[in-house]
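Excluded from the complex is one protein chain; the other protein chains are retained at their positions.
Each chain carries a letter (A and B) given by its place in the written order, and its residues are counted from 1.
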Amino acid sequence: MKTTLLKALGVSALLGLTATTAMATECIAPADAGGGWDFTCRQIGKLLYDLKLVDSPVQVTNMSGAGGGLAFANVVNERNTDPDLIVAASSATTTRLAQNAYGGATADQVRWVGTIGGDPGVIVVAKDSPYMTLSDLVEAIKADPSKITFAGGSAAGGFDHLKPLQIMKAAGFNDAKAIKYIGLNGGAEAITQTIGGFTQAMTGDISEITGFIRSGDVRALAILSPERVAGFEDIPTAREQGFDVVVVNWRGLYVPKGISDDAFNAWATKLQAVADSAEWQAVMEANGLAPFTLVGADFQGWIDGVVAETTTLSREIGVIQ
Amino acid sequence: METLSNLALGFSVALNPFTLMLAVIGAFMGTIIGALPGLGPSNGVAILIPLAFTMGLDATSALVLLTSVYYGAMYGGRISSILLNIPGDEPAMMTTLDGYPMARQGKAGDALVISGVASFVGAMFATAGLIILAPMLARVAYLFGPAEYFALYLLAFTTLGGVGSKNQAKAVIAACIGLGMAMIGLDNSTGMPRFTYGHMHLMDGVDFLVAIVGLFAITEVFFFIESHGKGSAIGVKLAKVTVPIKDLIKTSGSMLRGSVIGFIAGILPGAGASLGSFLAYMAEKSVAGSSGKFGQGDPRGVAAPEAGNNAAAGGALIPMLTLGVPGSGTTAVLLALLMTLNIQPGPTLFAEHPDVVWGLIASLIIANFVLLFMNIPMVKIFVKVLMVPAWVLLPGVTMISFVGIYSLSGSYFDLVLMVGFGALGYFLRKLDIPTVPVILGILLGNQMEDNLRRAMVVANGDWTYLFSSGISIGLWTAAILGFVAPMFLRRFLKRPPQPLDAEAD
Partner (left out) sequence: MASDRIFGLVIFGVALAYVASALQIQTSFLSDPVGSKVFPIIIGSIAALATLVLLIKPDEDPEWPHGATWLHLGIAVAVLVAYAYSLKPLGFLIPTAIASGVISYQISPRLQTAVLTGAGLSVGLFAIFKYALGLGLMALPRAMMG
């Protein structure tokens, strides 16, 4: 008995050693495991190592709090010069920055490396729902907003909530307060509530619900990408149906502001290499992501634009004053 | 029949000397991680994910390693609950209530064996449920909307009255302390800060792990300083460790009931293992009625919650696999692992990746047997902990608690908060105010509020919506009975006041 114990301890000690030697790259996922940011860190981290772009496996740290605000503050205040740190980000990050939900932090306090995939927004209903098209749903809300509740994976005013608000605005319905929305912990929970009939529609990103679309438990009324997405050609875009709304959740990284230009460019090159790899293409296809690659300086400029747009939109809709 | 051939497929991928070795390592590390206060199953699995990649493990081997750690931690949590009155992780909280009194009576070995077997029964029951009913059981989650979840949490809080204290008002106060603390931080529904007073660290709210380690481990240290270890389980003369066949037979009913309750709690995302073990304990207590010596070392009070929390851990895999909804922190980490391996859980998982699903199920079964065979003989080693002098053991536990909490967030703030909880716990225990409700309040408070608010959004503010389905009416009825019954029963039975001493809670 005792020798087996010792052996086991020995093996585990050895394993522990190998895991911590060498200066490992750390990827912070600013949320609990299982969500989109965690997915970004783990996928990019795994590919960085598999493609031999980093020497040791990327360590993923889950730092949840304040919708990503805690991680953002931590990077800005304590890790500002760490060249081995990358942080997962998405539209949720820029939405919150634009709405000043990170306690005064601004987008220019970090450097934006790039995005390597887009996750188009979707509006779905349960398979037995009476609404067959996006117009059906929109008309029903116009007739009586109190009868329809959206479920989504973000808090009120967040990224998922903005999608139906933008669609209703495009349809000429401007009373944002009247549109009912409940925020749950992630898209999967939102879809469960919708299939259960407690909410009438779900707003989220397509990668969160691919399984439910394939199994036929839900019907996607509209995808919020510019064009239809490979693998899900049956789903019409909102634009086709006469609602000019495009909402694509990008998935990418930021790094601390204080690192050197060389270090920043090195990350941009590595991210581009991940984006170009066949493995990443496979990951995107399996998860319903659309190609959307922008790295380095281009991405930085794009981010500035997105933040400004979101601020304007949130103000128009009334989410912020 | 199909199930059997699927299972055979699972074992064919999971059963070979290498994966068995991984299962043993995982089970061992999981048990240790589970037993250390502050480090729980989700840390354990998270620590090991990078390791699985470093070793270049394929999907099945990685799953075997991590499920062994997961189940190992669920087994391990009970060890420090029983020996030291300090739960290794939050679902093991209920096991302190009767496990520690047993240890003080010299029956630590019995308690460990019974709880080990109960863990096995619960976990196997859940695995069987997963094999036979998973696709069907996934539908249960569709039956629970905001109103139903609210009623479920309400049930947990109204039945609190009987935990540990004679005085129901004290349990209510304790629950309110926990619920009140849960409100600190960003409001989930609107994203607005509450009770943070501009403090950045409070934005995130109070972590229940900080609370549980503070209220149990640090409080225990203060009691040792006061009493110099008199009246504790440390140094108690231990009975010879044998397999207590009689007690096992006597508690078999408790194990089965605990398994069923825990399993159901596990299936519901948002209920989880802590609620599972809590409800299993409370149900067992009411089944036993006045024949029970709950709170003073009743073996059933050890068997039921342990079966419950392990069954819940297994049950939580069902919504994770079939819906992609992680019911707990640990299943969230396992979900992350699957996604890294490019496997998207959801309703089509069983059809699209049978090898992964059945490989996982086979590895659960393997992990379980490994753990049972490892845990029962190891009881002899575990109880030796009680022979370590208090002046080594308690400082050691304190330092482990600090490192465990420090590894969560790397902030001194949580550590200071933990010491604060330790001081609070000291006064609460002195005044015979149970601490379990405080933890439960912190754990469930936000979910309870969120679901109430969601229900009101859906129903446009109509309060009757809360009792509009069969399930919610049933839960409300149970909740009201659970609150009122103890008051009347006490009056009816006119039991003589039980000689509870201050440290037995």
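Just so we're on the same page, a contact is a pair of C-beta atoms (placed from the backbone, for glycine too) under 8 Å apart; a residue touches a chain by one contact, two chains touch by 3 or more.
The structure displayed is predicted, hence computed values, not measured ones.
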Response to the item:
Of B:A351, B:M399 or B:V484, the residue that touches the missing chain is B:M399
Item to complete: Just name the one of B:A35, B:V117, B:I173 or B:L215 that touches the chain not displayed here.
Response: B:I173
Response to the item:
Checked against the full complex, the residue among B:M183, B:A239, B:A288 or B:L481 that touches the missing chain is B:M183
Worksheet item: If the hidden chain were put back, which of B:A123, B:L155, B:M203 or B:I218 would touch it?
Response: B:I218
Response to the item:
Where chain B meets the left-out chain, the residues are 33, 39, 47, 51, 166-167, 169-170, 172-173, 176-177, 179-180, 183, 187, 189-195, 218, 221-222, 224-226, 228-229, 389-392, 394-396, 398-400, 402-403, 406-407, 410, 412, 415-416, 418-419, 422-423, 426-427, 430-433, 449, 452-454, 456-457, 460-461, 502
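Criterion: only the chains that are shown with their structure count from here on.
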Fill in: Rounded Å distance, chain A centre to chain B centre (Cα mean)
31
Discussion item. Under the stated contact criterion, what part of chain A meets chain B in this complex?
Written reply: 1, 4-5, 8-9, 11-12, 15-16, 18-19, 32-34, 38-39, 42-43, 46, 49, 56-60, 62-67, 69-70, 73, 101, 103, 146, 149, 155-158, 180-184, 186, 188-189, 191-193, 195-199, 208-212, 214-215, 217, 282-283, 286-287
Worksheet item: In their complex, what parts of chain B are in touch with chain A?
Response: 24-25, 28-29, 42, 46, 49-51, 53-55, 141-146, 186, 188-191, 200, 203-204, 269, 319, 323-326, 329, 332-333, 335-336, 339-340, 342, 344-349, 377-378, 409, 453-454, 457-458, 460
